[in-house]
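With one protein chain removed, the remaining protein chains of the complex are shown where they sit.
So that you can tell them apart, the chains are marked A and B in the order they are listed, and the count of residues begins at 1 in each.
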């Protein structure tokens, strides 16, 4: 059984570089956390060599607790230093120091990044890349083998364009973008620090056609895609360009894998769209909207600021800011689960009657 | 907020070519619409330089109204010419001419295409493409860098095979097909004018295996994929080849992004399958079937002509021609919404009782 498999430490040196060691004070500063020395042991503030999950960490490792369901692991950890919320300080073993913060996950992210910094771009165009003479590639950018850079495209300093990525005619990448392997981008303008994971498709034709006398006729898709600063797009996701206006993903928004964004969608700042969700054409998401996995939104609706759309939710109309909806069709979270409970009760009551009606897939 | 962002005009010259200008008569003819001169202004039938949405169009632009929810924008537009249905002629501003037609969206598509024609193939095989000596590539076809054309493949005149596309052994493309970047096609025969957007996968092994004594054993997938004339396949969609018979997508059918088509599916003429929908193996769709976003069909069923499957619908059995179904399991549209309404009412009534039973994700 997999569940019984031994858990190996993170940051396998075959795949990750490692910086450090770092002292506890240095880590506390990076984490923005308060350092609480170990209650027992030699009390010496040592240097730490790396990070590890609670189960496998040793005295030279930093670990963390974020999800309360893993709290029992904290009491048994052999880690030398743990990042925890104030509520868990009491559970830290005597020989272990703590970095205490209201945001342990954020602190963890910074400590982990300190030990394992992102490799910088290695400037230069690989001999096997295909760069149009009219393209403008910053000398500080890295272009990997078999990448294609089209006519008049602009690649900013610090960008990494992965193997087999295709950057179409006129596309502009701001500084420090990371374009994964096999990504295709056309008809698009990207801000700074945009990250696109492998296989994502940005800027292709939207799904638009009219019914003509001899079949469907394609509506020319004449808009573009705007990815603002710090946007991140998951693997194999698809973002169609606008038909008349543009498809816009607002600054800091994050899309997971296999997400579909239809033409003319406008998304505000810091939205989250989880895996396999889909947003149909011309729908507007205001800022800080969360769309959970496998949810679907029809076109031409508006989702208010900070609304949260639950997993598998089917949204057929506007949603107010701050609302919390789930179900298909979407309804308030509490109402959905109340319906589930009531139907279960009614069905149990009626079960004698319903006997034999159970379906078959 | 994104929603407050300025809307820029379409057809950014970095990405799109532009033809014209065109006179009103010429546009009326292309659109198959009746020209209604402006009620006020100089009455001169001018030339038009381009297209634009109602909000940003100026006197030299053509615009259109298709969705009644945007009607208020019509009354304020500064466009010189608008395409509208007869019902909206009265709302056209006095200084604006109109192209009146029962099919404004179709007319719009033709006018937009007139201004922004699809770039023709640029005949020739790029020096960085990899074409097997036994393949047959029409001299009028365009093969882009890093494309691979396998043994005995046939590429018809007017085809464009995008960067990094892989056309497998024996695959045949009829004339004027457009194969996007990063597409892979194997075990497939394509008709004419087939369009495949980036990253789609055509003809790979279907999901077939039998349970053997030591685990699953793969069933050899010995069929192929047939894409008939004028089929369009969206980005990152997947169409498995048949296991014994073929997987067939009928003439004129259009599939959106991230759609899954299982082995041996047979789809008739002019079907529509919207984003993230999935059709399981050996299911048959007759002609003009619509499958909305995120719907799922089990295998070995038949969907009748002109049936419409709603978004997120789960179809577990045959659907009659002309039916309109939604829900999971699928039921008639009216019944689904009646159920929703009745359950809501019952739950409200019972809400005192159900208190405290609300779930938690």
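Throughout what follows, a residue touches a chain if its C-beta (ideal position, glycine included) is under 8 Å from a C-beta of that chain, and two chains touch if they have at least 3 such contacts.
These figures come from a predicted structure and were not determined experimentally.
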Touch assignment to the omitted chain, from A:136, A:181 or A:305, lands on A:181
Which listed residue (A:202, A:244, A:258 or A:307) would be found touching the missing chain in the intact complex?
A:258
Per the definition of touch given earlier, which of B:95, B:124, B:157 or B:278 contacts the omitted chain?
B:278
Touching the hidden chain in the full complex, which residues of chain A are there? Just list them.
1-3, 5, 7-8, 10-12, 14-16, 51-53, 67, 69, 103, 105-106, 108-110, 112-113, 116, 118, 128, 144-146, 162-164, 180-182, 197-199, 230, 232, 234-236, 251-252, 254, 256-258, 269-270, 274-276, 293-294, 298, 311-312, 316, 328-329, 340, 343-344, 346-347, 350-351, 353-354, 357-359, 361
Quickly run down the residues of chain B that touch the omitted chain.
130, 146, 148, 152, 164, 166, 168-170, 182, 184, 186-187, 199, 201, 204-205, 207, 209-212, 215-220, 222-224, 236, 238, 240, 242-246, 248, 250, 258, 260, 262, 266-269, 276, 278, 280, 284-287, 294, 296, 298, 300, 302, 305, 310-312, 314, 326, 328-329, 331, 333-335, 337-343, 345-346, 359, 361
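As a working rule, only the chains that are shown with their structure count from here on.
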Distance-wise, how many Å sit between the C-alpha centres of chain A and chain B, to the nearest whole number?
27
